[in-house]
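Missing here: one protein chain of the complex. Every other protein chain is in place.
Order of writing sets the chain letters: A and B. Residues in each chain are counted from 1.
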Amino acid sequence: MIGEIIINAFLVTLMLTIAIFIINTRKVISTILLTGTYSLVAALMFVSLDAVDVAFTEASVGAGISTILFLAALSYLPKEEKEEKFNLKHIYAICTCTIVSGLLIWASYDLPLVGQLENPAHQHLAQDFIEGSRNHIGIPNVVTSILASYRGYDTFGETVVIYTAGIAVLVLLHDGVSKISKINKEKK
Amino acid sequence: MDNLILKVCTKVLFTPIILFGLYVQFHGDFGPGGGFQAGVIVAAAFILYAMVFSVEDCKVIMPPKLNFFLLALGAFLYGFVGIIGLILGDPYLSYDVLGSTKEAGQHIGILLVEFGVGLTVCNVMISLFYSFANFNFGKKNND
Partner (left out) sequence: MIDQIFGVWNYWIVFILMMIGLYIVISKKSLLKKIVGLAIFQTSVFLLYITFGKIAGGTAPILTDNVNEIYSNPLPHVLILTAIVVGVATTALGLALTVRINKAYGTINEDEISASDLVEYHEKYLEDKN
C-alpha cells in the first residue's frame, strides 16, 4: 500500500517537472521530445492506476505516433521560437491560471478520496457491466466488451471522427494546389 | 538513408511487428489490447519502413489507392455489422443474432467491429504520415 503511494507520488511529480520544463524550452525539438517523455510517464501512471488498456494506448499512440507526426511537421516549420520579453500579458496569464488552480484545489476537498470502494463513481453502472461481461457476453476483458458492445454507438462515433480527421488532413496537405496552377498556366 | 544495419534490421523486424499487431488485435478479448492499439502498431511497421527506405518504396507495398480504400472500408465494416443486426430483427449494433447462441453472436460481432476499428486507425495513421512526408514546400502559394 505504502509502496503504491510512493510510486504514484513520484510519477505525478515527474510529470509536473517535465511540464514545467516544457514551458520555457525554446528549441522546438526539445519541446517535442519532452512531450513524448511526458506521454510515456503518463502511460506508467496509468499502469499504476490499474488501467492497462489505457496505458497500452497512451504508450503506442501518445508517445509513439504523436511524436513521429510532430517531427514530420517540424521538418516544414521554424526550428526555434522567437525570444519573447516578459510582459504584462504574461502576468495576466499567470494571475488567471493561479486563481483558477487555487479554486480547483479548494474544490478538490469536496471530491471523494482516491481509491475508496464506496465512492459514488463505483456504485451504479460499473458493477452491472462487470457482471454482464461475465454472464451475458462471456469475454474476460471488460474494457473490450464495454467498448464494442455496451457502448458500440460511442465507439462508432469515435471511428468516424478519426476517419474524418484523416480525410481533413489529406485535403489540407494534398498536392492539388500545384496541379490547379499547372492547368491555369497551360490555359494562359 | 544509406545504413546497412538499419536496412537489415528493418527487414527482419517488419514481419514480427505486424504479427504482434495482429496478436494485439485478436487477443483483445482476453487481455489488454484491441483495434485502436493494433492499428497503431501495424501502422508503426509501415512508418518504420518508409523512414528507413523511402516513402516511394513504402508506396509500393502500401499503394495510396489501397490505403484510401481500406481507410473507408474499416468505418463501413463497423456500420455494416450494425445493419446486419437490424436486418435480422434486432436493434442497431446489437450482436445477439449474429451467431447460433447469444454469446457466440456477441463474440463474432465484437471481433468484426474491432477489426473495422483496427483497419481505419491503421490506414488513417499511414495516410497521415504519407501526407506529411509528401507535402510540397518548394513553391510559395502565390506563384
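Criterion: contacts are C-beta pairs under 8 Å (C-beta built on N, C-alpha and C of every residue); 3 or more make two chains touch, one makes a residue touch a chain.
Model, not experiment: these values are computed from the prediction.
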Seminar exercise, completed: Note that chain B touches the absent chain at residues 30-32, 34, 36, 40, 121, 124, 128, 131-132, 135, 137, 140-141
Exercise. Hey, which chain A residues sit against the chain that's not shown?
Worked result: 1, 4-5, 8-9, 12-13, 15-16, 19-20, 22-23, 28, 31-32, 35, 38-39, 42, 45-46, 49-54, 57-58, 61-62, 65-66, 69-70, 73-74, 76-78, 81-82, 84, 89-90, 93-94, 96-98, 100-101, 104-105, 108-109, 111, 113-117, 119, 121-122, 125-126, 129-130, 133-134, 140-143, 146-147, 151, 154-155, 158, 161-162, 165-166, 168-169, 172-173
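Quick note on the criterion: only the chains that are shown with their structure count from here on.
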For this session: Find the geometric centre of each of chain A and chain B from their Cα atoms only, then give the gap between the two centres in Å, rounded to an integer.
Result: 21
Seminar exercise, completed: Seen from chain B, its contact residues with chain A in the complex are 24, 28-34, 36-37, 40-41, 43-44, 47, 71-72, 74-75, 78-79, 82, 92-93, 95, 102-103, 106-107, 109-110, 113-114, 116-117, 120-121, 123-125, 127-129, 131-137, 139, 141, 143
For this session: Report the residues of chain A in contact with chain B in the complex, numbered from low to high.
Result: 52-53, 55-57, 60-61, 64-65, 68-69, 72-73, 76, 136-141, 143-145, 147-149, 152-153, 155-156, 159-160, 162-163, 165-166, 169-170, 172-175, 177-178, 181
